[in-house]
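Here the complex is missing one protein chain, while the rest keep their positions.
Letters are used for the chains, namely A and B, taken in the order the chains are written, and counting of residues starts over at 1 for each.
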Amino acid sequence: MALKSVPARPPESRTTVGRLWSSTVGKKAVMAVSGAVLLLYVVAHMVGNLKAFAGQESIDGYSAFLREFGQPILPHGGLLWIVRTALLVAVAAHMTAAIQLARRARRARPAGYERRPKVQGSYAARTMRWGGVIIALFVVYHLLDLTAGVLNPHGVQGEVHSNIVADFQRWYVVLAYTVAVVALGFHLRHGIYSGLRSLGVASAARAKAVKATALGVSVAITAGFLSVPFAVLFGIVR
Amino acid sequence: MSHYREGAPITDTRAPDGPLETRWERRRFDARLVNPANRRKLKVIVVGTGLAGGSAAATLGELGYQVTSFCYQDSPRRAHSIAAQGGINAAKNYRGDGDSVHRLFHDTVKGGDFRSRESNVHRLAEVSTQIIDQCVAQGVPFAREYGGLLDTRSFGGAQVSRTFYARGQTGQQLLLGAYQALARQIHAGTVRSHPRTEMLDLIVDGGRARGVVVRDLVTGEISSHLADAVVLATGGYGNVFHLSTNAKGCNTTAIWRAHKRGAYLANPCFTQIHPTCIPVSGDHQSKLTLMSESLRNDGRVWVPQQAGDPRAPGDIPEDERDYYLERLYPGFGNLVPRDIASRAAKAVCDAGRGVGPGGLGVYLDFADAITRLGRAAVEAKYGNLFEMYQRITDEDPYAVPMRIYPAVHYTMGGLWVDYDLRSTIPGLFVIGEANFSDHGANRLGASALMQGLADGYFVLPAVIGDYLADGPFGEVSAESVDEAEDSVRAVVAALLAVDGDRTAESFHRELGKLMWDLCGMERGDEGLRTALARIPELRSEFWRRVKVTGSGDRLNQELEKAGRVADFLELAELMCVDALHRTESCGGHFRVESQTAEGDARRDDDAFSYVAAWEHTPAGPVLHREDLVFETVKPTVRSYR
Partner (left out) sequence: MNYTLRVWRQDGPAAEGRLVDYEVDGITPDMSFLEALDLLNERLVLDGEEPVAFDHDCREGICGMCGLMIDGVAHGPQRATTTCQLHMRSFDPAHPVVVEPWRAHPFPVVRDLVVDRSALDRIVEAGGYISAPTGSAPEAHAVPVPKPDADEAFESAACIGCGACVAACPNGSASLFTAAKVTHLGLLPQGQPERTSRARDMAQAQDDLGFGGCTQTGECTAVCPKGIPLETISRMNRDVLGGLLRSR
């Protein structure tokens, strides 16, 4: 049969980031690292949320603390903007890489099978892409709701407690948050598991531990995030 | 009526004389070298990518020759060497159990029933140790002991532990090593690889082999490739029996067409039957599966004493069983060599005492081993084999004895080559199972891998330069190329034109049965003459009635198969001629007329201590004898009683 050779490729990038970005494995590593940044933020956010159980002063005070942190070296709200910038970069890298890899995957498998029974991998693995889209849409809503306050019935900056109590007394808002947080849980479960593998730290010996960690972290985060809306809905936090 | 004519004997085998131990060293020193700048101008074609072909192409590429490699599979990694299970012999003497180059040489000459050349076999034994070094350096994951050193085992009844292995997949691991070395050269540009391409003829010009005509199996294109030397590494012809342990695609086409172009074919009747295969289960059977010989270390072979006993094996009491190997060969018991175990199985089945479908099987029973060692120990040793057996037969060998039956496994015969692996056509080299050289009339277990790699990595690269030093050989005449291409096109067109009413497969099946019955484990004068009458009839029926659908200009697996069967139909006849002329029994060739009172093989050294090299002529085969001289190992009777 005729000889077939590897197609010509553009010259290799001289920067490490360029080399990583031009490689599928490198791009997955970018996703893993950016995902890790987002995960750290999500954990901090979730822990902060739990202050709602300690009463209005606690969580409002925490909100004020975050804005005033580092003054006078940083301006008011400086830390938040630093964090937001980092998050934006991480989200942009994570999503761009995801979209590019998804496109590559679609090109690699242009034709499907006529018969394809239930696939063998986990549910979480199959929902990464849709889960990611749900989470992205939710983040937009969430920012308009509790950061900008536009969609919030109370909607006063700095009055975190009042904002969330006003919000979560409505069952459909709780439902929307629940859907998003569960999607996040699934995304994290496979994301942590997959990210550790993308970075090459999941050896055969550690495989079980990696799986357990991924499950544990995602369940804890899901439960932590859901505790506040449901506590409000059932009148535990008021 | 004689089926052949006598020709002049072969006197020059290019082997250096003098002390056996230094022949190879002297040959390497005497061989002319080609300087690196000239190597780049020399082209070598290697057909086949098994252990011999893959390692040869890789090594010649490393040396700087322009190599072109062909295989019919979709990747060089799939050649049938991959299926070898047991291991590879090497005279490393890592165990300190008395092994040495000389002992391996001695065992191989004796195991081959004194029908191989001492010089070749000694070289094989010498080179064996280098093979292990080479493979380890390539990353072949041989089995190791806890100290990190290589593990070895005793194999096929050898008294020393010289077999290196990688679980039950030694052939696979060695082949992948050679394939990777080849891939490295393909990447470096020294080797051009053509998978899914089948060699259909040899181009001979000015008395030299100068190229091959091939068919691209995907596009159907027939084209010529020219070179300064052609190396055939196309394996054995066991599939002439239709059912064998060979891969479905294994065929004789390359060597047969080279034979028709002038290369002598030596000892074609020397075929090896392996005793431990899974029996045939029905007419639909497409191939036979080997179970490693190591099973006989712990399994006991038996059949019911009473012919046609309908009882399940578990219901047959101990005193109504015949452990016939232990009874006949008390010294070796179940561990007698392959040919003896195979023939004994055939004898009890012929007597109507066989078990399973068609009465073609004997029990291999592990009940005693399980009692003695415990199920866990048996599982640790043979678990993967038991699983394989269960998958195929749907029977649990831990509970019910296995059923086994002999099957064709390896062909010792092949194209005749001299000490430098040259065939009788200058410029045509033959390596691996495709040549006849090192195993005599019977190959020892774990020696096929050794020979393939010895030829490919070490022997051929060391001697081919002596021939190529006279090259490049200039332009090949257009007439020679056209003539070869035309003859290939004519065969393809003829196969497509018959449009008969029988499939190529049905002819293959019929030929295989005929060969198995009349030229298989036992050959007799009468049967061989019947076969010699029947084969030409079958061949002419093939050319009248075969049906090949489709066209020649694209992937057409029926056409491929039909071409191969056509060549088997010719080779089969020569095998029977060879078997008929050799009226002695030796190794895998058992003539019913030549046996002792106990039914053991009786060799006839006075009349048959020679290699039978057959020349193809339009008037029928011509026999050229190459006398075998034994200076070091004196021929003795192989007795296992």
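The rule we apply is simple: a residue touches a chain if its C-beta (ideal position, glycine included) is under 8 Å from a C-beta of that chain, and two chains touch if they have at least 3 such contacts.
Since the model is a prediction, treat every value here as computed from it, not as a measurement.
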Residue of B:35, B:477 or B:549 in touch with the missing chain, whole complex considered: B:549
Residue in contact with the excluded chain [from B:31, B:150, B:494 or B:538]: B:150
Among B:100, B:130, B:297 or B:595, residue touching the chain not depicted: B:130
Residue numbers in chain A that touch the chain omitted from display: 1, 4-7, 9, 12, 14, 16, 19-20, 23-29, 101, 104-105, 107-117, 119-122, 125-126, 128, 190, 193-194, 196-204, 207
Contact footprint on chain B, counting only the chain that is left out: 55, 58-59, 62, 73-78, 80, 82-83, 92, 94, 130, 132-139, 141-150, 166-167, 169, 172-173, 176, 179-181, 183-184, 186-187, 193, 195, 218, 245, 247-249, 281-282, 284-287, 289-290, 388, 391-394, 457-458, 461, 501, 503, 505-506, 547, 549-550, 554-555, 557-558
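To be clear about the criterion, only the chains that are shown with their structure count from here on.
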Separation of mean Cα positions, chain B and chain A [Å, integer]: 61
